[in-house]
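In this view, the complex is presented without one of its protein chains, the others remaining in place.
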Amino acid sequence: MSSFKNADAGVIVDQLIKTIQKERDYLSEIDGKIGDGDHGINMNKGFTMCEKKLEGTTYNLSEGLTTLGETLLEDIGGSMGPLYGMLFDEMAQACEDEEEITADVFAEMITASVEGIQDISPAQVGDKSLLDTLIPAKEAFVEAKEAGKDFAECLDAMNAAAEKGWQSTKDLVAKIGRASRLGERSRGVLDAGATSCYFIITTIGSTAKSLL
Amino acid sequence: MSSFKNADAGVIVDQLIKTIQKERDYLSEIDGKIGDGDHGINMNKGFTMCEKKLEGTTYNLSEGLTTLGETLLEDIGGSMGPLYGMLFDEMAQACEDEEEITADVFAEMITASVEGIQDISPAQVGDKSLLDTLIPAKEAFVEAKEAGKDFAECLDAMNAAAEKGWQSTKDLVAKIGRASRLGERSRGVLDAGATSCYFIITTIGSTAKSLL
Amino acid sequence: MNRIVNNPDFVVEDMLKGFVKTHKDIVSTTEDARVLKYKNAPVEGKVGIVTGGGSGHKPAFIGYIGENLCDAVAVGEIFSSPTAKAFLDAIKEADSGKGVACLYGNYAGDNMNVKMAMRKAKKLGIEVKTVVANDDCASAPKTELEKRRGVAGEVLMWKVGGAKASMGGSLDEVIAVAQKAIDNTRSVGIGTAPCTIPAVGHPNFQIEDGTMEVGIGHHGEPGINVQPLKTADDIAEEMLDIIIPDLPFESGDEVVVLLSGLGATPVMEQYIVYNRVEEILTEKGIKVHRSYVGNYFTSLEMMGVTLTVMKLDDELKECIDMPANSVGLKQF
Partner (left out) sequence: MNRIVNNPDFVVEDMLKGFVKTHKDIVSTTEDARVLKYKNAPVEGKVGIVTGGGSGHKPAFIGYIGENLCDAVAVGEIFSSPTAKAFLDAIKEADSGKGVACLYGNYAGDNMNVKMAMRKAKKLGIEVKTVVANDDCASAPKTELEKRRGVAGEVLMWKVGGAKASMGGSLDEVIAVAQKAIDNTRSVGIGTAPCTIPAVGHPNFQIEDGTMEVGIGHHGEPGINVQPLKTADDIAEEMLDIIIPDLPFESGDEVVVLLSGLGATPVMEQYIVYNRVEEILTEKGIKVHRSYVGNYFTSLEMMGVTLTVMKLDDELKECIDMPANSVGLKQF
């Protein structure tokens, strides 16, 4: 199939919540190396709050993403609240009027999420942040689609680029966030936000693929 | 001789100043064991200030003692200022109208000093304070005088009692001042104030004797 | 750990409860547990003043809620930006229809959350404009003013903006004077001992005993250099050597000085530093119009001081001299 139904895809949000809960300690461990060690705690707090809000309700993809984005914006401050809040909110808005999530719709979702984040954060690719995962992932999806690949192939390309982008942060010097104060000492370890973003993108990608 | 001249006895004050200056470090060392280690500093500060005030002036015993007492009251706070300030002030007042310092006059001086201190401090013999030196010294002087001893013998008795009283503080538990908070742990070391009082009394005694 | 807390994850909640109990004559709670407001807010016909930031900076930020100061404050976790929702709710609580000036400090999280809040406020028809404090000289070179962090100079920005709003200034006037205030303000901090976030349990940076970090930030952000600890007089000089040429302050200027402790440094020591600060300023022909010394903007129990100097003109002076009543700053 070349698309899946918005109505069937609430499961993507469920999988996102499960993934973040599972990776909580790993995310904090990574943040502890050059940050303050709370990234897993922050993320888990927000995603688990969203889980509670969704409990017992039915929701399609756009509704689930809206709740997730709103929860992060409303209950998680710091940098993660607005960054991931924006990401999920923009994704949701880009598909809220769609019944079918096609590759074109998905391209708009991920593009909107990047634009939304760039609207509030000055971070660039290479600054050692979640954008080092997100932007290559978006570009890979869009390029694959423009090259005429089908939705599943686009998602594969996106996932692969997300992993590569994530791994690229290991050799970067942080130019943004808490770790930037360490200068050269921030080189040699993965970025926490890029790591959570890798889990988020690949969870979306894999779950979406399974719905096709 | 059975007396000395007030006019000649300013030297007693000079000797007091020299003694305290010489014993400064020893007094602080003793205070350091169960107090805050500043007794020598406090005493030296006051006595050296008095030295400066007396410099280039001529003074008899009562004038010298008055300056010493006033300096302690004016420039040294804490407990030592009022206690020794009172001691010297009362001694001075008891002899300021006397040309000759006889054993009777001296008895009044030392008695007045004890009464003055007791007027402001509730400390008793046995509390581990300068009164453990001062009160036995006074009593020894007065008893010797009443027993018909001459002035020099009275002073010897006073000095001996001062030393004995001072040494008695070693086995006492402090009931007054900073050391009292140590309870049983204050036993086994000499009291700082009793030590300075021993130096003061015996310096007065010996210098007075040399004037007879 | 000599922290006096209950569950370290809920220190902010517990603190807010005690704060509101103590200061009900000045502040009140709102529907948002992370927003406190001036009990009379929104003040009819007045531009609303909003700020917000991470917790752990007592009396900042909630201590500056009050008469002729801030109308509503968004409260974050320790050293972490409040949520976009909290900023939005604070904006709503402060707005009486004349618009809201959001006067906050230049930190990535705060910037993003305020931006998100402003998007939503716009949808609600509330006009919000911002001034982003960047008074910390040590946080970026003068050529990159926009990268500098906001520190204790924020207190003076709130004082000025709050006064202007109470004088009846329009939103643009309040923004203009608050911007002028921060543009004429320079700060620098000296750290002598680190602090511990209760939920973390150990210091998240180190300052060796006997050393001082010149230019340290309010969360332990590293400064310009680490040196052996100097005397109070030399520290005063060191700080002014950074601040004075940066604006620059010049002979004939009139200034306000704010010397704040970082938390655990005794106020006695702050007066000792201040004494030399005023002496040096006077030697340079700079007149101290008013000074504030004390724990005005702290970082838990960090040790050290921050020095803030603001150059005055007539308008700023009038705003600084206006009475104010808040927990952190009372002035008749």
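Note that the chains take the letters A, B and C in the order they are written out, and that residue 1 is the start of every chain.
Simple rule for what comes next: contacts are C-beta pairs under 8 Å (C-beta built on N, C-alpha and C of every residue); 3 or more make two chains touch, one makes a residue touch a chain.
It should be emphasised that the depicted structure is a prediction, and the values quoted were computed from it without experimental measurement.
Engineer: Using the contact definition given at the top, list the shown chains touched by the missing chain.
Structural biologist: Touched by the chain not displayed, across the whole complex: B, C.
Engineer: Out of C:204, C:227 or C:275, which residue would touch the omitted chain in the full complex?
Structural biologist: C:275
Engineer: Give the residue, chosen from C:58, C:120, C:164 or C:186, that touches the chain omitted from the document.
Structural biologist: Going through C:58, C:120, C:164 or C:186 one by one, C:58 is the residue touching the chain not shown.
Engineer: Just name the one of C:199, C:232 or C:280 that touches the chain not displayed here.
Structural biologist: C:232
Engineer: Quick one: say which of C:209, C:283 or C:314 touches the chain that got left out.
Structural biologist: C:209
Engineer: Could you please point out the chain C residues that touch the chain left off the display?
Structural biologist: 1-6, 11, 14-19, 21-22, 55-56, 58-59, 190, 192-193, 207, 209-210, 212, 229, 231-233, 235, 263-275, 278, 288, 291-293, 295, 298, 300-301, 303-305, 325, 330, 332
Engineer: For chain B, which residues touch the unseen chain?
Structural biologist: 36-37, 73-79, 81-83, 85-86, 119-121, 176-177, 181
By our rule, only the chains that are shown with their structure count from here on.
Engineer: State the pair of chains with the top count of C-beta pairs in contact.
Structural biologist: Counting C-beta pairs in contact for each chain pair, the top pair is A-C.
Engineer: I'd like the Å distance between the centres of chain A and chain C, where a centre is the mean of that chain's Cα atoms.
Structural biologist: Averaging C-alpha atoms per chain gives centres 34 Å apart.
Engineer: Taking the mean of the C-alpha atoms as each chain's centre, how many Å separate chain A from chain B?
Structural biologist: From the centre of chain A to the centre of chain B is 82 Å.
Engineer: Averaging only over C-alpha atoms, locate the centres of chain B and chain C and give their separation in whole Å.
Structural biologist: 57
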